[in-house]
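Missing here is one protein chain; the remaining ones are kept as they sit in the complex.
Moving on to subunit A:
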Amino acid sequence: MSESMSKRLAAIAKPLACFAVLVLIWQYGAPLAGIPSYVLPLPTEIAQRFIETFSVQMQGLAMTAFTTLAGLGLALVVGVLLALLIIYVPLLGSMITPLLAAFNSIPKIAIAPLFVIWFGLGYESKVLLAFLLALFPIFVNSVTGLGEIEADLIDLSTLAGGNRWRIFVKVRLMNAVPYIADAVKVAFPLALVGSIVGEFIGGNSGIGHIILSGQFNLDTPLVFATLLSITLFTTLGIGAVSLFENAFLTWRPSQRRR
């Protein structure tokens, strides 16, 4: 127990130490190299700006977090439902899958302005963009997780008296959970990209808006401070997924203690 604790501490301490060294080099090296603050502000300047603008940062973050998580949640529901449709209605699957793949090859960022035309400058266009970016990885992993079940297992379940519903809940869904957890790790940053790009394109709220105003005023420390806020958010998000994995997916090969 104490051994695994110290191992875990070491796992955190090592990258942290590396980061600290980099920050020190930055802090004392940048002035020596003559890099001006509007190009690369010092870590202390960034920290100061972060504290000054903290309440604005948190307001922006709340908005961005809302559109990101709403888009992600929507993508989860739609992605899993689409996957179900494809597994249980193979004919529909053979019709939908190529269309989805083709649609996915369109850069969503390129059609973002269209969403502003359709849905305005409010949160709707951001949620939609976050949703579209998050949808595909969740859909693909759901198809794998729900569909790739050993035929022997389905036979065995059927012969024991299992009906479609029980097999779905106790076999397919359970099998899909780790796949979906993996998909969320990919889809969450993508949804965040969707939200921020949406904020870049229009509107007057969210993290993306703060970054734009930093750029407009040549307030580079503000831009960096906002990046810090984003990192805070993504760390929390990925941390939540990891907590979930540690609590419920201990049986996974990648989670097994060595």
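To be clear about the criterion, contacts are C-beta pairs under 8 Å (C-beta built on N, C-alpha and C of every residue); 3 or more make two chains touch, one makes a residue touch a chain; residues count from 1.
Just so we're on the same page, contacts and distances are computed from a predicted model.
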Which of "FAD-dependent oxidoreductase", "ABC transporter ATP-binding protein", "Transketolase subunit A" or "3-phenylpropionate/cinnamic acid dioxygenase, small subunit" is the UniProt protein name of the chain not shown?
"ABC transporter ATP-binding protein"
Considering the complete complex, identify which of A:A47, A:L100, A:I167 or A:V186 is in touch with the unshown chain.
A:I167
Note that subunit A touches the chain not displayed via residues 150, 152-153, 155-162, 166-167, 170-171, 174-175, 177, 249-253, 256
